[in-house]
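To start, I am sharing the structure in question, which I have written as C-alpha cells.
Excluded from the complex is one protein chain; the other protein chains are retained at their positions.
Take a look at chain A:
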Amino acid sequence: MWDIFKDWIFDVIQFFYNFCHDWGLAIIIVTIIFRIIVAPLMHKQAKSNYAMQKVQPKIQALKDRFPDDPTRQSQEMQKIYAEMKFNPLAGCLPMLLQMPIFIALFQVLREMGDRVGETSYSFYNLVPNLVQTPSGAFAEGFGTFIPYLILMVIFAGATFLPMVLQQLKTENTQQKNQTLMMGGIMSIMMLWISWGSPAGVLLFWGASSVIGIGQNQLTLARCRAQDKKREEEEALVVKPIEVNVERKEKKKRPKKKR
C-alpha cells in the first residue's frame, strides 16, 4: 500500500519531467503547484495574522488596565477576538493526518537515484547530482561542493528570514533578541540536517519556503496598502465640519422703559 502510494508520487514527478526533461525543474514545478493549491489558505492566514498584530496594542492596554485579574483579562480578550470575526480553518488534526503524504514525498525524493536509473538526475548544470548529499560533495572537492553550499544556505536562510522579517517591527528588544537567537540556533540545526540530506530534498524544501515567504510578504503589503487607502478615504469623507460654537457675551435683555 505504502509503495503504491510512493510510486504514484513518483509518477507525478515523472509526468512533469517528460515535459521539461529536467528533474530539478520537475521538482520545483510540483512544489509550485502544491503552493498554488494552498495559496488561498495561506492568504487567509496571513490576513488574520495582520489583523492579530493590529489588535496587539489593545491587548497590551488590557493587561495594563487589569494587571492582577487574569479572569477579567481573559474575558476581555475573548471579547476582542470575538469582535475580530475569526474565521475557522480546517484545524490541526486533519492536517496532521495528512503528514504521511509528506513523509512519502520525502522518501521518494531520497530514493530518486534508484528510481531514475539511467537518465542523469540533475538540475540543469547547476546541481550535477540531486541524490548527492552536501557531505558527499564536500568529500569530492570544493568545486563540486559550491552548488550544494548555495542550496544549504538557501535552505537554512529560509527558516531564519521569516523570523527576522517578523521581528523587524517589534519594539521589545528583549523579546527580539530572544527570538533572533532561537532562529539562529534553528538555522544551525537546519544546516546540520541539510548536511546529510540529498540535494533533491533540499531543493523541494528550500523552494517551498521561499515561495511561502514571498507570498506572505505580498499579502502583508497588500493589507497595509488597503489600510492606508481606507484611512485616506476616511480622512477625506468624514472630516468633521468645524463650527465655531463660541458663545457670545450674554447681554441683558433690554427692558421696556415705562
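Please note the rule applied: a contact is a pair of C-beta atoms (placed from the backbone, for glycine too) under 8 Å apart; a residue touches a chain by one contact, two chains touch by 3 or more; residues count from 1.
We adopt the following convention: contacts and distances are computed from a predicted model.
Asker: I notice the complex is incomplete. Of the names "Cell shape-determining protein MreC", "Electron transfer flavoprotein subunit alpha", "Putative membrane protein insertion efficiency factor" or "Imidazole glycerol phosphate synthase subunit HisF", which is the UniProt protein name for the chain that's not shown?
Answerer: "Putative membrane protein insertion efficiency factor"
Asker: Just to verify: which one of A:M1, A:A82, A:L168 or A:V245 makes contact with the chain not shown?
Answerer: Checking each option in A:M1, A:A82, A:L168 or A:V245, the one touching the absent chain turns out to be A:A82.
Asker: Can you tell me which of A:C20, A:A61 or A:M182 touches the chain that was removed from the display?
Answerer: Missing-chain contact among the listed residues: A:M182.
Asker: Extract the touching residues of chain A with respect to the undisplayed chain.
Answerer: Against the missing chain, chain A presents residues 38, 41-42, 44-45, 52, 74, 77-78, 81-82, 86, 88-96, 98, 102, 158-159, 162-163, 182-183, 186, 189-190, 193, 205, 208-209, 212.
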